[in-house]
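One protein chain is absent from this view; the other protein chains keep their places.
We call the chains A, B and C, going by the order they appear; numbering starts again at 1 in every chain.
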Amino acid sequence: MLPVLFVAFAALLVVTSLMVVLHKNPVTSALFLVLAFCSLAGIYLLLRAEFLGMVQIVVYAGAIMVLFLFVIMYLNLQHDVETGLQIAVRRGIGWFVGALMLLTGAALLKRGWALGPANEVMPGAEQGNVAAIGRVLYSRYLFPFEITSILLLVAMVGVIMIARGRTGHPSVRMGPAAERGAAGGSA
Amino acid sequence: MIPLSWLIGLSAIVFTIGVVGVLVRRNALVIFMSIELMLNAANLAFVAFASEMKSLDGQVFVFFVMTVAAAEVAIGLAIIVHLFRLRETVFVDEIHLLKG
Amino acid sequence: MRLPLLWIIPALPLAAVLLNLLLGDRLGKRGTALLACGSVIAAFGFALRAVLHLAGLPEAERHLIEFAWTWMRVGDFSADVSFLLDPLSAVMVLVVTGVGSLIHVYATGYMSHDPSFRRFFLYLNLFMFAMLTLVLADNYLLLFVGWEGVGLCSYLLIGFWYERPSAAEAGKKAFIVNRIGDFGFMLGAFMLVAATGSLNFDRVFAAAPHVFATGGAAITLTALLMFLGATGKSAQIPLFTWLPDAMEGPTPVSALIHAATMVTAGVYMLARSHVLFEMSPAAMEVVAVIGAATALMAATIGLAQNDIKRVLAYSTVSQLGYMFMACGVGAFGAGIFHVMTHAFFKALLFLGAGSVIHALSDEQDMRRMGGLAPKLPWTHATMLVATLAIAGVPLFSGFFSKDEILADAFASGHYGIWAVGIVGAALTAFYMTRLYVLTFCGAPRLTHEAEHHLHESPPSMIAPLVVLAVLSFIGGYVGMPFQEGGHAFARWLRPVMEAGEVVVPHHELSHGAEWALLAVSVVVALIGIGGALQAYLVVPGIATSLRERFGGLHRLLEHKYWVDEVYDAFVVRPFMAASQWLWRVWDSLVVDGLVNGVGYTLELGSGMLKLVQTGFVGTYALWIALGVIALVLHFTR
Partner (left out) sequence: MAALMSNPAVQVAFWAFVKVMIILNGMLGVVSYLIYAERKICGHIQARTGPNRVGPFGLLQPIADVLKLLFKEEFIPANANKVIFHIAPILAVFPAVVTFSVIPLGPPPMFVATDINVGLLLFLAMSSLGVYAITLGGWASNNKYALLGGLRSSAQMISYELAMGLSTIPVLLRSGTLSLVGIVENQAGWYAIPGTPLALPNWGIFHWYLVVPFVIFLITAFAETNRAPFDLPEAEGELVAGFHTEYSSMKWALFFLGEYMNMIVISSIAVTLFFGGWHGPGLMFGTNGWLSEGPPWMGLVWYLVKLSALMFFFIWVRWTFPRLRYDQLMGFGWKVLLPAAIMNVLIAALWIFARGGM
């Protein structure tokens, strides 16, 4: 049962992420990325990481990608025009490097890993691993956790500072582009 | 039980796709998405090893990675929007003032 | 038992400094004065409290240590910030805070017209803080902190009127000369650390007899190095030249720093580490000889000076010489005793001189004074007391202390030193009387405008004078001679002075001999005074005729044996030349060449490297990817 589901999810993941890269319309790419994240969440569930699976959906699908969609709609981006020699060249290079990287990855895969189980049984395997993760997070990783919160605070401040531009009020620095973006689908 | 090598292979493939996306596309937003893909590939590897080693640390790391990703996306998108206001474009090959 | 609260004594002036800095001109003149004086007087109160508490203890336990915090701990060496109160530091702390507060009060009057009133008291309080730290420290490191602190403050205060080039010069001179001494002191301290592994007084003194061979080279070298520090701080040969120039500072400063307190730090340091010095007779001899020589030399110079403050400065140098003489002959107690009495009358002299200068609107040359006695009754009276005290007239404080020094020198068999001391005493009496006469007696020789607004100083300046006069009269009676087992002061100091292993045997003179010595010194003093009166008051011709007859000698004295010139020629100029060469050749050619060369190479290299920066994100990403691949391949190989 598990392998079947895994293969299904994996295939979905690979296809969708390929579509993210290949599709010309940023909105569609974003949607495929959402799908990819959801399938990844499925894989997490298969790996008995329920908490991560859900958080994956909440954070990535529910927050980050919505943000992406926002921006795309706000900037009102249509299909990317990707023509011309330069693009072709870079595309060739890109795929070549990708193939190279995949080969190296295969080389890595062949080596195999010398790691044994750290514990006999996965902590919190029975009543869901939320409590277990919480216990680890707030005991051994407490300091990184706090640091992360600070990081988020900094990010918030930074975003506000960037978004409002140099002069005080955001509405002041609305360039023509921004107006077009705000005008929505009229374009 | 899913063999570790499958998971790692999958993660490698997804990572590579992300790399290719970064290299191939010229739309800053799509590049950003590809970076997210890479991050998630790394997360997948983390979770895979965590379940292999039957320890939660890997999952905790994934948690942190997600937080960082959230912060990074927020900042990055803000920058892209600002850039668009200034330069009217999100195509990274039209923005190369920073050359030596 | 209740705490002695030692830390608060230095803390009070420091707090005043900080407040002064914090509030700035919001304080106003009155506020500044109140803050400064108040803090110092409060410190005096606390010091008195602590000392009374100390006196209440049995003699064996008069050794309070108050640990504040551990300053640093390096390996097994550790230095604490902790304070020590024993009879010795008790005397010093009382003198410093007491005289200090009097002089603060005096300064409020003296500096009242100065534009940078606040800055002055800022420095003064800072000085009090440093000095008290020095006196109360219980280890050489903290003592050195105070030592440097007072050096800094003396520099700042000498150059207080920095718009006057001479003042700035004098400040620099004082600082640099002191640096030489401090360097010696530091080396001494290093040797102590190397030998005993600690700088704490008790531990050092406890360990010294075991690590040093008595009279050995190591201990002698250490002692001499520390003595070099003392000569710097206390203006002894060869480093005495800065003190006379230090008179460029405001007179209260001269009184406080360059007469009463700072310059005696060297003596205090010697007395504090008498255990080390007593272990090295050679060093002791050097100290004695240098002290005697300084005493004589400064006294002779003092004869020929005309600037009232310079005369006082040289007399200070020579009195310090007496103190070192005492230390050298092993009579550290006598030395400290003289420190105390000297603090009283010399501060008084300076303040009096200051009052005169104030009255004559900044006239300092004695040749344009005279006949001031009726105009400045208070100043005159107090100055007279001080003059008698320093001249060693019986029943005045100076008499007792100086006589004790001479007696001890004689008793310990240093007859030559004793003789020099006697001559010095005569000269002291002479030039002090000369100063007194030229200033207060005879016909006025004032310039017109000085005469115009000639006025007695305000009470804020007179009151300290009176107090100091009383002190310098009665100050000596704690040291009445002819008492079984030493006089009160000696008994008070005994717990400190008898510490340590090697104690110089205290030679008891027979009363007869002591009477004889007394008589001699009294006679000598009277001769000096009489001679001066004769030469400057009764028959003024004598002085001039003498000056004609011994013209060369007089010029020699007037120009202070040309010491400054000699130093200038043999030390300063070569040094200057060397540094010039270093700057012109080494620095600007070699060093700058290297630096710029590095810069140029980098510029060239980066100019080539920057071509890598295409500015396209894609390129960077490509390089990153390739780099990752390369790394993986390298590590999986």
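Simple rule for what comes next: a residue touches a chain if its C-beta (ideal position, glycine included) is under 8 Å from a C-beta of that chain, and two chains touch if they have at least 3 such contacts.
Remember, it's a predicted structure, so these values are computed and weren't measured experimentally.
K.L.:
So which of the visible chains would the left-out chain be touching?
P.N.:
The undisplayed chain, in the complete complex, is in contact with A.
K.L.:
Quick one: say which of A:Met54, A:Leu108 or A:Ala163 touches the chain that got left out.
P.N.:
The missing chain is touched by A:Met54.
K.L.:
Touching the hidden chain in the complete assembly: which of A:Val27, A:Ile93, A:Leu137 or A:Ala163 does that?
P.N.:
A:Val27
K.L.:
Under the stated touch rule, tell me which residues of subunit A contact the chain that is not displayed.
P.N.:
Interface with the chain not displayed, on the subunit A side: 1, 25, 27-28, 31, 34, 50-51, 53-55, 57-58, 61-63, 66, 69-70, 73, 127-128, 130-131, 183-186.
The rule we apply is simple: only the chains that are shown with their structure count from here on.
K.L.:
Where the CA atoms of subunit A average out and where those of subunit C average out, how many Å apart are those spots?
P.N.:
Once rounded, the distance between the two centres reads 74 Å.
K.L.:
Per the centroid of Cα atoms for each chain, what is the distance between subunit A and subunit B, given in Å?
P.N.:
Going by mean C-alpha positions, subunit A sits 6 Å from subunit B.
K.L.:
Which positions in subunit A touch two or more other chains at once?
P.N.:
Counting only residues that touch two or more other chains, subunit A contributes 90, 93, 97, 101, 108.
K.L.:
Listing for subunit B: what residues touch at least two other chains?
P.N.:
Those would be 19, 23, 26, 93.
K.L.:
Of all residues in subunit C, which touch subunit A in the complex?
P.N.:
Going through subunit C, the ones touching subunit A are 618, 622, 625-626, 628-629, 632-633, 636.
K.L.:
In their complex, what parts of subunit B are in touch with subunit A?
P.N.:
Going by the criterion above, the answer is residues 1-2, 4-10, 12-21, 23-27, 29-30, 32-34, 36-37, 40, 43-44, 47-57, 59-60, 62-64, 66-75, 77-82, 84-86, 88, 90-91, 93.
K.L.:
Under the stated contact criterion, what part of subunit B meets subunit C in this complex?
P.N.:
That would be residues 19, 22-23, 26, 31, 92-93, 95-100 of subunit B.
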